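Have a look at this one.
All protein chains but one are shown at their positions in the complex.
On to subunit A.
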Amino acid sequence: MLTLLKQELFKAHKQNRLWIWLLLAFIFPIAVLAVFKGTRNVERLVGFGGGIPYIYLAAIIYSALSISQEFTFGTIRPLLSRRFNRLSIFISKIVLNFIVYIGLVVSAFIGTIIAKLIFVPKADFGKQMTDTLTAGQLWGIDTIHLFLEIIFISALVIMITNIVKSSGAAIGLGVVLSIGTPIISSISLSLIQLAPILKWNPLTILIGSSMLGITPDTTLNAIFHLNSMSIIIAYIVYIVLFYGIAYYIFRKRSV
């Protein structure tokens, strides 16, 4: 497994695309605060200077291409015709994706801190943002939500990529899921009203997971008819299901 991961890291490190994405994640908050003076406040800093949609986009595209580009390049054959089993190969791809997600967030974080030092040095992360959370705490929770959503959407994207054998459709779906929150919420709530069982649909779980830790159970119950624990369990089940289906297809595929 370590060998496979080393190979994946080597390939990733040699790709200009990865470095450009990481650089853009770093520059984005600095550029936004430099250009738009109205955004020079702690609220914008907590949202990575408005860079969250970019992080989603980069993570989704990277996930979709992680397996599909091996087919595009024709490199899938030597990848699979070795002593390693397909599960190890699949896991090494997923682990690399996780490393890239972390890299994107860390780059955006460093960019945000530099933007703060340059443009809003007096911004106070101890400022009370909600009844219970300071700006710093909210940033931490938002970052966890960002990870949770990236992991959820990327798992879905990898599954779709494996099913339709094309990264394009999967990327499109991923982009809609990551930036079309109002539409998703509306569809999700409509589904719940249509039939109570549909509260378990993945859109509800995606939206619900983004409210964990900042929304009380009573509110979650009122909106989704689910409490935090149910959402967490359903979230994990969906992740396992998406990756499970993706791996099943990957394992069965003749190349």
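Definition applied: a contact is a pair of C-beta atoms (placed from the backbone, for glycine too) under 8 Å apart; a residue touches a chain by one contact, two chains touch by 3 or more; residues count from 1.
In this text, contacts and distances are computed from a predicted model.
One chain of this complex is left out of the view, and of "ABC transporter domain-containing protein", "Multiple sugar transport system substrate-binding protein", "CHASE2 domain-containing protein" or "LrgB family protein", the protein name its UniProt record gives is "ABC transporter domain-containing protein". Interface note: of A:Asn85, A:Gln128, A:Gln193 or A:Thr219, the residue touching the hidden chain in the full complex is A:Asn85. For subunit A, the residues touching the absent chain in the complete assembly are 3-4, 6-7, 10-11, 14-16, 73-85, 254-255.
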